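To keep things clear, I will list the structure first and then write my remarks on it.
Of the protein chains in this complex, all but one are displayed in their positions.
Our next item is chain A:
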Amino acid sequence: MATFFGEVVVAPSRAGLDEEEEAREETPEDREIRREIEKKREVDVLWTWQSGGCAEEPLVCSRFIVAIGRNAAAFLSSFILDSVCWEVVGVVKLWNEWCRTSSTTNVLPTDSFCLFYRLVSDPTVLLCQCSCYVAEDQQFQWLEKVFGSMQKKGLQVTILSTCPVADYKTQESTLTLVSPFLKALKTKEFQEQVCCPLLEQPNIVRDLPAA
């Protein structure tokens, strides 16, 4: 498939459909296998501040900072998180072909994990470190389950992530660009000053940060 240098094309066809898959009707065995796989790929969000028996109340949250990917997670570990000011309040347990996270909150920096922390001095400030890869079919679930546990009124969300410079589309060559550099996307509801330039067309963000 003709494409420009540097683009990594994952799908076998841009039409996105596997022809054989489309033509075959699903047998009961297929359905069963698909259901089992879906169950295995389910995303579980476990909040440690709730005990098993009581009703789930939404978490009151005013600011939610999400760091997606190893670099962003490492940034938070190095500059923001410490065991005094922040306490662990949740963990995401998921499995996909790239990684598996567990429900333990005692993790090493080299593990794949997705943890939630709360600022002790202001419990409405929440932080998420997601160093594991959340697959395409799990992103929506992650989103719904995490945000579903929150009371979203007046909530400000900040998403931190990284992308390879080679993916950045610009008139000059990326070799001459001074990197790393910051770019931002914001919703129109965000009225505050952004600390860096906005992401220019035709660049896009994908996967969990986009979701």
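As a convention for this text, a residue touches a chain if its C-beta (ideal position, glycine included) is under 8 Å from a C-beta of that chain, and two chains touch if they have at least 3 such contacts; residues count from 1.
One rule holds for everything that comes next: contacts and distances are computed from a predicted model.
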{"item": "\"Somatotropin\", \"Proteasome assembly chaperone 2\", \"Glucosidase 2 subunit beta\" or \"Serine/threonine-protein phosphatase with EF-hands\" - which is the UniProt name of the missing chain", "value": "\"Proteasome assembly chaperone 2\""}
{"item": "Sole contact to the chain not displayed, among A:Ser78, A:Ser173 or A:Gln193", "value": "A:Ser173"}
{"item": "Touching residue (missing chain; options A:Lys39, A:Lys153 or A:Lys188)", "value": "A:Lys188"}
{"item": "Residue ranges of chain A at the interface with the undisplayed chain", "value": "1-7, 11, 13-17, 19, 22, 34, 136-137, 139-141, 168-176, 185-188, 198-211"}
